[in-house]
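The other protein chains are all here in position, but one chain of the complex has been omitted.
Moving on, here comes subunit A:
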Amino acid sequence: MAKTPVDEHPQKVYGWAATDSSGILSPFHFSRRDNGDEDVTIKILYCGVCHSDLHTAKNEWGFTFYPVVPGHEIVGVVTKTGKNVTKFKDGDRVGVGVIVGSCKSCECCQQDLENYCPKFVFTYNSLYHDGTKTYGGYSDMIVVDQHYVLRFPDNLPSDSGAPLLCAGITVYSPMKYYGITEPGKHLGVAGLGGLGHVAVKLAKAFGLKVTVISTSPNKETEAIDRLGADSFLLSTDAAKIKAALGTMDYIIDTVSGIHPLGPLLGLLKVNGKLITVGLPGKPLELPILPLALGRKLVGGSDIGGMKETQEMLDFCGKHNITADIELIKMDYINTAMERMAKSDVRYRFVIDVANSISK
């Protein structure tokens, strides 16, 4: 007979889970494996609330296996290490991001691109190597293979650093891969939410000129005064859009709602690159003629490998880049999800797990 979430592993764990596509989260008792030779056990301090958590809780992508414990922006403290673990010791401050496993032998894994391994394992809602389901960071502890654990730089705060583990790497990786790091070049950031606001901060640290492209006029002051963007383009302002045609070297599109790509392509210079990191639930409209006439491209990018994620954290530590967060208690999570669905957050909720998750 199949074991229940509480029985299947020896260590008892407490968290919050969604049990159906209403996406409503509630207390949930489950279990995790013993700490193996390669493993690190982490007491969770904080967990960021990523928009993917909401998509998954509501089964918007169609592959949720309930019950699901979301959370893949996890920061905590090491409480136990396996005998083969050399990189970490008890008391270290560490992070866990979007993946907790991969095959470790394919071409992608060998190139530190575990995120593109066909057999990668998500931190939640995935099947681990032992055939059991993975549960994420809306919980009091987690056991992870050392390869997928990240060292948190000393000067990076645990709470506002947590969202970097997904939002941060999601925009950092394409910036490196597609060459969006050259000082003086012009980057457009479409969408000013969890991903977008971190993209602005990273881009300014790279010395780029940044224009935020948004449908919300009330984000303009914030974008320029607080986040440091050089300009703000309201996508519904036809005259301003026309004046901006052909002015951007790159655009990072963080928008996960359905939107046509034509207008964004028009903003690019010839040879411009449109990098899409948002996850719309349906295909987007792509006009081909402007793509061909301008030798433009649309590229995808999905988080980053472990090596690059560590590099990103270290870069953020060096440049004092953190997310703008609203710290919440565990039992506020359902309200937080509703607010996030309406983009009513500047710019990431972070759950104060250690201080508010109680049995």
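Convention: a residue touches a chain if its C-beta (ideal position, glycine included) is under 8 Å from a C-beta of that chain, and two chains touch if they have at least 3 such contacts; residues count from 1.
Basically, contacts and distances are computed from a predicted model.
A.B. asks: Out of "mannitol dehydrogenase", "Guanine nucleotide-binding protein subunit gamma", "NADH-ubiquinone oxidoreductase chain 4L" or "F-box only protein 6", which one is the UniProt protein name for the chain not included here?
C.D. replies: The record names the chain that does not appear here as "mannitol dehydrogenase".
A.B. asks: Please identify which residue in A:24, A:103, A:224 or A:298 touches the non-displayed chain.
C.D. replies: Spelled out, the listed residue whose C-beta touches the missing chain is A:298.
A.B. asks: Pick from A:100, A:144, A:251 or A:277: which residue touches the chain that isn't shown?
C.D. replies: Counting the whole complex, the residue in contact with the absent chain is A:277.
A.B. asks: Hey, which subunit A residues sit against the chain that's not shown?
C.D. replies: Residue positions of subunit A that touch the missing chain: 108, 113, 116, 118, 177, 246, 260-262, 270-271, 276-280, 283-302.
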